[in-house]
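As you look at this complex, bear in mind that one protein chain is not there, while each of the others sits in place.
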Amino acid sequence: MTMEDDIKTASADAGTNPADAATPAAERSTFQRILTVTVGPIVAAFVLSAIILMLVGVNPLTYYGYILERSLFSGLGLQQTATRMAPLLFLSASLIIAFRAGIWNLGTDGQFLLGAVISAATAPLLVGVLPGWALLLIGFVLAALVGAVWSVIPALLKAYQGVNEIITTLMMSFLGVLMASTLVKLVFRDPTTTVPQTRTLPVEDRLPRLFETSISSGLIWGLVAVLLVHLMMTRTAFGLRLRMVGANPAAAAHAGLSVPLLTMATFGLSAGFAGMAGASEILGVAGNVRANWDPAYGLMVIPLVFLARFHGVGAIVLVFFYSALMIGSESAARRLGVPQDFTLVLVASLLICLGLGEFIDQRKRKKER
Amino acid sequence: MGGLLTEAFLSSLLTGAIVAAIPILLAGLGEQMSEKAGVLNIGIEGMMLMGAYMGFLVAFETSSLWLGFLGGILGGLLTAIAMAVLCVRLGLNQIVIGIGLTLGVEGLTALLHHFQFSRTYPRLPAPERVDIPGLTDLPIIGPSLFGRHPIVYIALAAVVVLAVLYRRTNLGMTLRAAGERPAALDVAGGNVLAIRVFAVLFTGAMAGLGGAFLANIGAGLFIPFMTGGAGFIGIVLAMLARGRPLWVLIGALVFGAALSLTTALQVAGSNIPTDVIQMLPFAAVMLVLVIFGRRAKLPSALGAAYERGAR
Partner (left out) sequence: MDIVTETPTNLPPEKGAGIIGIHGVTKRFPGVIAIDDVSLTFHPGEVHVLLGENGAGKSTLVGILAGLQEPDEGYLSLNGQKTRLSSPSASLDAGISTVFQHSVLVPTLTVLENLTLGAPWYERPPRDRIAARMAELKNEFALSLPLDAITGELSLGQQQQIEIARALLRDSKVLILDEATSMLTPQGAEELGARMQKLVKSGLAVIFITHKLAEAYRFGNRISVLKQGALAGQMGPEQIGSMSEDQAIDEIVRMMFGREAATTSNTHRESTARDEVVLQVEGLTTPGDADVMGLEDISLTLRAGEILGVAGIDGNGQKQMAEAVAGQLPVTSGRVMLDGEDISKATVAHRRRRGLRYLTDDRLEEGSVAAFPVSENTVLKDIGQPPFWVNGLERPQRIAQHAREMIANFSVRTPSETTPIGRLSGGNIQKVLLGRELHGEARVVVFNKPTYGLDLQNIDTSRQRISEIAERGLGVVLISTDLDELMALSDRILVMEGGRIRGIVDNDGSGEALRLRIGRMMAGEEEHKQASA
């Protein structure tokens, strides 16, 4: 018997527990909570990062202002932002699956790059051989498969040996990034250019643009991916099984679920979507993979997914703003001389402020009850 | 192939192995203490990098390597303080905060380096060598093992000191209690938070020192992101070493040798591309994890914050 049992027995049977009444006055409204847990940390993170900027002698207002103007308030900027969202959305889908199922897939960077490389390697070869849509489809499918295969070792180690996946996926990620570069330089190299890169997929064969804009239709696929994943996790039996394994593996085993198989499935799906993120970037925007190219989107998306509480729509909104930030800071790196590494600082501040926000929220909820 | 087996080559191979092993050793020893106490310190990569940056900065400004090492320790400690406050004291998620700190340090040091040194990329002078009379004259192993900067010997000594501390005093027992069953330590009158904070700070100091070594002795300069996963490899070593500092040393030497061998192969003019060579250490880590992963005994309360009175 613990003190918790004393509390619960007495309160539940007394029936006069104010928390049970759930009157609006007693509980903090959802609005207040969103403020503490999502908006507050974002604002705090920006302030914190502003301080860092001032440390290195950059005026934060100028910097932030420039970013906003460049990414959201210009037509071109807005289109670039929308295009940039595509791979980030696929990565969000990947992480939503993993995190809701209790798996720390920190290997998305490696999975992303390998997916990119395989789609870059195969697509140009299929031009003219297959119709345009089939070419793109195969690119995505192969990317998903390669990503999933790259996660097999950590998956097996976790599912059947109980080895912590944080380390295994991280190591595979380092390996994957190097492997991708090797493949580009040695195996899939474009013989016609001096710069080490894969063959280039001609612009007309890439993912079509939307209407009259320069926005890649990868955006649409990314949105579909996130929404599908969200629905799957919240509305289907399979999604509930994954969530159960993530929330309480002992209960899952007790209920007759095969925890190892579901773990493997989680890795496969998550890594597959990460691979597709790479494909969307190549087939939609870049057209080829240069050696040593590593945008490292994977780890950046982690705080976004957490801030969104793993909710699909929330993730989409946050990805939009983050994309704007990225486009703006890339430009700022050229114009204002502030290296893009600053976004890392911002991401880190987001993670830490998010953690603090959750902490404050929990403390307040405890006081209420 | 004949050129590969000369005394000079082997000697430089051994030197390279030791120089490569020391940072990983320090990171591993530090992480080992954190993990014993129940804290999964993913931020160690950040602590190491901060140590590298501060170590280089101080050494550059003061022209003293020793002060540089102190600077590295300080850098690691500062990062560790953040970890200790957020994760141990407040109980925030260790993994999320660890990733956050690592990314933050990466960005911060890159930013600072850009504004300070990116025009000039200054280098440090080559480190002094301390020759141990008699031992340094041994063939092959003499110059490489016994003619190093004193910090190497300090790092090796740390292995012995820690082993003794863990085995002979109550330190090992207290750490293990905090990691296996913090409630038991609390009820017996021990202070769970204090020992965990101590462990995290120790990790920061060691990782910072390792980073400073990497920058000041290994490379002679600071490059953004230069730790390249060394901190994470330290985590692997700690996970596999089953609580014994000696095994961390062995693991570090093995990886150091792998790293050194690959560099040597490159220098010797083999055709293997750089990327493949750089993959070898990570591939080796994965191989080890596949073979021995199951036997990594991690403390039961690892990763979970301790709350008195909670279930």
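List of remarks:
The chains carry the letters A and B, assigned in the order they are written, with residues numbered from 1 in each.
One rule holds for everything that comes next: a residue touches a chain if its C-beta (ideal position, glycine included) is under 8 Å from a C-beta of that chain, and two chains touch if they have at least 3 such contacts.
Since this is a predicted model, take the numbers as computed values, not measurements.
In the entire assembly, the chain absent from the figure touches the shown chains A, B. Of B:A8, B:V160, B:A184 or B:I291, it is B:A184 that touches the chain left out of the display. Across the entire complex, the residue among B:A8, B:A157, B:M173 or B:V267 in touch with the chain not shown is B:M173.
Where chain A meets the missing chain, the touching residues are 1-3, 5-20, 22, 235-238, 240-241, 244, 247-248, 250-251, 253-257, 366-369.
If you put the missing chain back, the residues of chain B touching it would be 168-171, 173-177, 180-181, 183-191, 195, 308-309.
Here is the rule we use: only the chains that are shown with their structure count from here on.
The part of chain A that touches chain B in the complex is made up of residues 2-4, 52, 56-57, 104, 106, 153, 157, 161-164, 166-168, 170-172, 174-175, 178-179, 181-182, 185-186, 299, 302-303, 306, 338-339, 341-352, 354-356, 358-359.
Note for the complex: chain B touches chain A at residues 40, 42, 82, 86, 90-93, 95-97, 99-108, 110-112, 114-115, 224, 228-229, 232, 235-236, 239, 273, 275-276, 278-279, 282-283, 285-286, 289-290, 293-294, 296, 298, 309-311.
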